[in-house]
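Missing here: one protein chain of the complex. Every other protein chain is in place.
Think of it as A and B in the order they're written, each chain with its own count starting at 1.
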Amino acid sequence: MMKKFIFTLLMVASISILLVACEGSSEGSKNTVDYYSDLADDEPTVKKISEEIDLPIKFTGYSDGQAYQTAVSQSLGKENSPGIFKWWSGYRLKDLATTGQIADLTAEWEDYYTEAGINPELADAFTVDGKVYGAPLSVLYNVVFYNKKVFEEYNLSPPETFDDFLNIAETLKNEGVIPLAVKNDGWASFVWLQFFLGAYDPDLYTELVEGNVSYEDERVVEALSAWQSMIEKGYFGEPVKAVDQTKQFAKGDAAMTYEPPIFIKGLEDDYGMEANEDYGMFVIPSMDGTTKPAIFYEASPLVVSEASSQKEEAKEVLRELETKDAFEIYAKESKAAFVEGVKTGNEISDEINEIANSDDYILKLRYYESTPSAIVNAATENLWEFFYNPSDESLKKALENIQKVADEEEF
Amino acid sequence: MEIAKSKLSMKSKLGKIIPYLYLAPSVILVGIFCIYSDVFSLIVSFAEWDGLNEMKFIGFQNYMNMFQDPNFLLSSLNTLIWVVGTLLIPVAIALLFAIAITHVKTQSFFKTVFYLPNALSQTIAGIILTTILSTYGLPHLLGVMGFDSLANDWLTVPYLNTLIMVVSSGWQGIGLNLILFIVGLNQIPKEPIEAARIEGAQGIKLYRKVVLPLLKPIMLIVLLMSLVNSFKSFDTIWVMTNGGPYRTSETLAVTMYKEAFVNNQLGYGSAIAMFLSVTVLIISWLLLRDTFKGEE
């Protein structure tokens, strides 16, 4: 037995050594620009773009967010750091920009991106102290998706007013359908904070995230009381895994979800659902009925490493990526678009892009990016606790705890 | 004469050094990776550091914050539950199964079945069990069968989910201990057992008085290994609940990871890591020091 074991071992060892010997150097040519991203799924898309537009990009995808952050943050300031990498907007970008390790792209915006048809207002999300550090990779507008079959079955149509929305939820609940599905990701509670603040008063939201209004302000409490009463009435499903949320929605166990357009990809790929046929979308109407409804968006930038030996080439590559042609390819794969006129090939997603670019809605950067991280962390945990145990006291306590952290932050 | 003498002392000096060369490869490798990292973390634990900007040294502030942090206290408590749970399932039940298996003829069949989950990684096992235990898994099946009150996602119920995860990780981790116990039981010499039996020892008494003491060396390995791993419990929780809902199922390792890599407070995370390591080190030393008595 032992001999057999040793034999197997030797076999395995010799095969492995052979393999190492065969390992060639995989370094590309000098002009290749490294493109790191934590969206490992983007690999085929980026490849397609670099082939069609003929760009020397070498894509490296990370499947784990924390491993990705370690790899990027610890390589910054070094010559071999990646020319281009994906980052987050808002305070996370600010943390990175203050190190001085990422390149200022203000001039690039003026000379190229805007020329190519990228909305210059988007630069706001990537601006730190007057300088723009990011080029948009994606902008995702959060809307409410609804299952059309379920709506048809109970003779429902998208709400015109916030009261309509409440009536729809009531009807669905009485029919045994979960009105709104909820996913249980640790961070996912803040979307409801912005959902209700946005419907209550978009300006109040801005004041809050900028630190001018306290979380214990009575208007904030009033806005979130609407959330509380909806939880208490059973309008929300119990929080489930993200994949299960898609399943609840696709099977009609739940009628609505609040998601960005990439949600569509799961509906199409995993369940074969069709736009307008099986699902539709709407923006939540404002509570007072007069204010323009608010659409929250998340924006992911591509940034350039200042110390990288590829810096100049990276900027050149970015000029080609920040074009309608490149975004068209990206939009078709991700089912989400944000540049005016770029089509995804999906009617619902195109509709989202269209209304977001129209004047009928107010656009707001979502809570996660527009609030200092320490407050976001406190808020997500405390809001979950409130969600699981909704009451006047637990809401008060949650807001009190968040404000405690906010008091110590600089905005 | 003189030269010969110094040569001799050279030789004996060399002879004294040679034994240390046996230690060298291990000490060097462990030193470069483990000790270096430990020292690095120790230094970081006295600093405020987000991994991007310069470190700012703040003395014992991280440690002081730690003992006032309700999340830290809760996750310490959860870690204790994990430790106790690990002593119950992967150790006590593994021992029970091992004893039972030595009494049946189809030893290798049972060994293989109980070892099977161990061939999976903790992450994969976690993903499989999450699917089975969450909304569209077993709870859904029970719901269809009419038990509506059970038809919710068990892993999102605070505190209950910790117990479920302890059992899940027991399912996954029982294999190794079981194998070690069976090896130990098969190795026990027959004579003392026969002697005890002649004196009238039977069943449980036989095991308590004779068999278990003879199993002590294997027990030490299993116990220490399980204790160390249970203090560091991470993968299962990270996959199954991510420490949630609202941080109720975090263990020390999860809290450490979250603070260090999600909240980017590497200093605070390192402080928790130091606390965890020192605790495990002390326990290991207490368990091991007996085996070194009279060694020097």
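As a convention for this text, contacts are C-beta pairs under 8 Å (C-beta built on N, C-alpha and C of every residue); 3 or more make two chains touch, one makes a residue touch a chain.
Assume contacts and distances are computed from a predicted model.
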Listed names "Zn-ribbon domain-containing OB-fold protein", "RNA polymerase sigma factor (Sigma-70 family)", "Carbohydrate ABC transporter permease" or "Cytochrome c oxidase subunit 1", with the criterion being the UniProt name of the chain not displayed: "Carbohydrate ABC transporter permease"
Contacts of the hidden chain among displayed chains: A, B
Touching residue (missing chain; options A:Lys265, A:Lys292, A:Arg319 or A:Lys397): A:Lys265
Positions on chain A where the hidden chain makes contact: 1-2, 4-5, 8-9, 12-13, 15-17, 19-20, 23, 26, 36, 39-41, 60-64, 67, 70-71, 74-75, 78, 80, 183, 242-243, 245-247, 250-251, 260, 262-263, 265-266, 269-272
Residues of chain B in contact with the chain not shown: 16, 18-20, 22-23, 25-27, 29-30, 32-38, 40-41, 51, 97, 100-104, 106, 108-124, 127-129, 131-132, 136-137, 140-141, 144, 171, 176, 179-180, 182-184, 186-187, 193, 197, 216-218, 220-221, 224-225, 228, 232, 234-235, 253, 256-257, 260-261, 266, 269-270, 273, 276-277, 280-281, 284-285, 288-293, 295-296
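In the analysis below, only the chains that are shown with their structure count from here on.
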Inter-chain centre distance, chain A versus chain B - centres from mean C-alpha coordinates, in Å: 36
Complex contact set, residues of chain B against chain A: 50-53, 130, 134-136, 152-153, 156, 158, 242-247, 257, 261-264
Residue ranges of chain A touching chain B (in the complex, touch as defined): 66, 69-70, 73-74, 76, 95-96, 98-99, 101, 184-186, 238-241, 244, 247-248, 373-374, 377, 381-382, 384-385, 388
